[in-house]
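All protein chains of the complex are present and in place, except for one that has been dropped.
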Amino acid sequence: MSEATVAIQNPVEQFLRMDRIPHIWCPGCGIGTSVNSFARALVDAKVDIKNLAIVSGIGCTGRVAGYVNLDSFHTTHGRAIPFATGLKLANPKLNVVVYSGDGDLFAIGGNHLIHAARRNVDIKVICVNNLIYAMTGGQTAPTTPGAVVTSTNPYGTYDPAFNLPYLVEAAGAVYVARWTAFHVRQLARSMEEMFAKKGFSFIEVLSPCPTLYQRRNKMGDGLDTMKYYKQVSKVRNGAPTSEVALSKSGEIVVGKFVDRERSDYGGLMHDTLADALGEDYVETEACACQ
Amino acid sequence: MHADPAGVLTGTHFLDGDHACCEGALAAGARFSSGYPITPSTEVVERFASRIPTVGGTFIQMEDELAASITLQGAVWGGAKAFTVTSGPGFSLMMEHIGYAAMTETPCVFVDVQRGGPSTGLPTLPAQQDMMQVRWGSHGDYEIIALCPNSPQECFDLTITAFNYAEKYRCPVFVMMDEVVGHMTEKVVIPPPEQIEIEPRRYTTLPPEEFLAFKPSEDLVPDMPRVGEGYNVHVTGLTHDERGYPDMRPAVQDVLVKRLQEKITKNADKIVLYEEDQIEGADVVVVSYGITSRVAQRAIEMARRKGIKVGKFRLITAWPFPEKQIAAIAAKVKALVVPELNLGQMVREVERAAAGKTKVKLVPHAGGSVHKPEDILQAIMEVTR
Partner (left out) sequence: MAKGSVQIVVERCKACGFCVEFCPTHVLALSSAFNAKGYHTPYMVHPEKCSGCDLCGMYCPDFAIFGFKQPEEAKKAQAQASKPTVTEAATAPAPLAAAASEKEEQDAR
């Protein structure tokens, strides 16, 4: 191994609270990998970092907010999206990213997710889907495929799992993509596209949870899972989201599925009020107090 | 600083409590509300929805109270003064986020227009059954401030007070109305903006390199950072250190949670508000709040006409509870009479503060209407027999 003679920094470190590294994620967990893609996307998209805010919920992925060196909000379980909605509406110049997990966003947070998508609130949602409730020890999540073992389904899961891209598209999202932690470059590119998009945007990132999901189901470790993603993923940009459901060992369809235009919530609100009130409408660029 | 004229509807109005509360919020500088409809509170945000586009700000009706109670906190961190309104069942749903506001020291206002409970209860009829819940409803140790208006005028005035306390002490502050105060229509005088004192948000003057987001000032309250200005603030509901970083050590928990309490308890003298009348020489004092205090006033007058020396003590802040004042009164009177529209909530605080020095007589009411003055009069007469 060679040492650089010039001090060169890992490009991700400028976005991290280095005083909190090492993080708590397990060996082979894909959350950290997704953060690398996120950092790459921030650089390539030339995002104005000062005006970027990140909101997360509770869970392993929710801890991302604590490790990134941005205005970051670690909120309550399932409620990152409504918090983000308030943040964005009060301060529209902020670019608001929600970074949270599958259980947080689709179980307890499911209602808020579909309404924010319906409204087309201009927030970007990165959902790391490890098919399980990881932080609390590996319970069944609404994304856990059938016939796998979890701590609350010790004899095997039997309830069907959500197809996240399908659900989010149906609810109204204008940008929907899925990648796995293996697809680091495509993921970074999708995130870059998403930052520039106006409206409710969603990227699902499939990730190993080697400690709980994979281990309990004898599916190997993080590396085995990443190799599995490489092997069974099929990139199908534009695929109908109704056809991208996941299963225990079936094909994984990845790609950008939805990229459409629709007025975002802020725009709709503005237009309606301006039409109705004319001169009396007081448009503010932010709701700030003094 | 003075109120922003854009939100002040100066003049003499005929408004119900809900509407007056909305005007109070606007006068206080509220420019964001996230709400969810629930009787008898809905008119507050309906009026806000109608007023705010001509004042400058945003209203959003969220999909439930779980969302409403956290969306307003996102807006607060986005720079706005923000509030929500609800009643019993919605209040119960908001409890987790009340704790989040307390833990993250997010200045915000929650209005609870109380109705009969428990559960769906009496949606259109009054009660004062959330008085303990407002103090203890969320999990963990924390302190809040709760104000009890007894008229539409007070709904206006005390909502401004609520916003001011919220900014000063960086905690959730509650306006505990009830269905009668909310729906009774009375004269409300809204002064000119230069006569309305507003507490500005205590933004830090330190640059990002020197600022610690949760390091308290002298008054035990930290200054707030501005989002979007490079402070890279981290806000979490986890126990955290002065940087705002999660820290699970018991020593850190001890420091943080005690400070969250002490910033209210040690400043209680500056927070507590009450109204007293003829306490000196009284044989019995009636302790009441909210709409019940209006009925109590009538009962007290009836008792005085009978020659009974009755004093009046009205809680304007129910929390922090005016324990010093009650303790002092308890030492000198034969009894305290506590009418409330519930089966005994604030009376427990009265008993606690009285510490056995005097008799405490509750005049309960399960809710659905207000007391009859005769019920309170009878209690006064019983304790002074």
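Order as written gives the chain letters A and B; numbering starts at 1 within each chain.
As a working rule, a contact is a pair of C-beta atoms (placed from the backbone, for glycine too) under 8 Å apart; a residue touches a chain by one contact, two chains touch by 3 or more.
Since this is a predicted model, take the numbers as computed values, not measurements.
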{"item": "Missing chain: touched chains present in the view", "value": "A"}
{"item": "From A:Glu13, A:Asp44 or A:Glu283, residue that would touch the chain that is not displayed", "value": "A:Glu13"}
{"item": "Identified contact with the non-displayed chain, of A:Lys46, A:Lys93 or A:Lys227", "value": "A:Lys227"}
{"item": "Sole residue of A:Ile49, A:Ala170, A:Val184 or A:Met269 that reaches the chain not shown, by the stated touch rule", "value": "A:Val184"}
{"item": "Of A:Gly28, A:Gly62, A:Pro165 or A:Gly266, the one touching the omitted chain in the full complex", "value": "A:Gly28"}
{"item": "Residue numbers in subunit A that touch the chain omitted from display", "value": "1-6, 8, 10-13, 16, 21-23, 25-33, 35-37, 40, 182, 184-185, 188, 221-223, 226-227"}
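Here is the rule we go by: only the chains that are shown with their structure count from here on.
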{"item": "Complex contact set, residues of subunit B against subunit A", "value": "1, 6, 29, 31-32, 34, 53-58, 60, 62-64, 66-68, 70-82, 96-97, 100, 200-201, 227-238, 245-246"}
{"item": "Complex contact set, residues of subunit A against subunit B", "value": "17, 19-20, 50-51, 53, 55, 65-66, 69-76, 78-79, 82-91, 93-94, 111-112, 115, 269, 273, 277, 280-284, 286-290"}
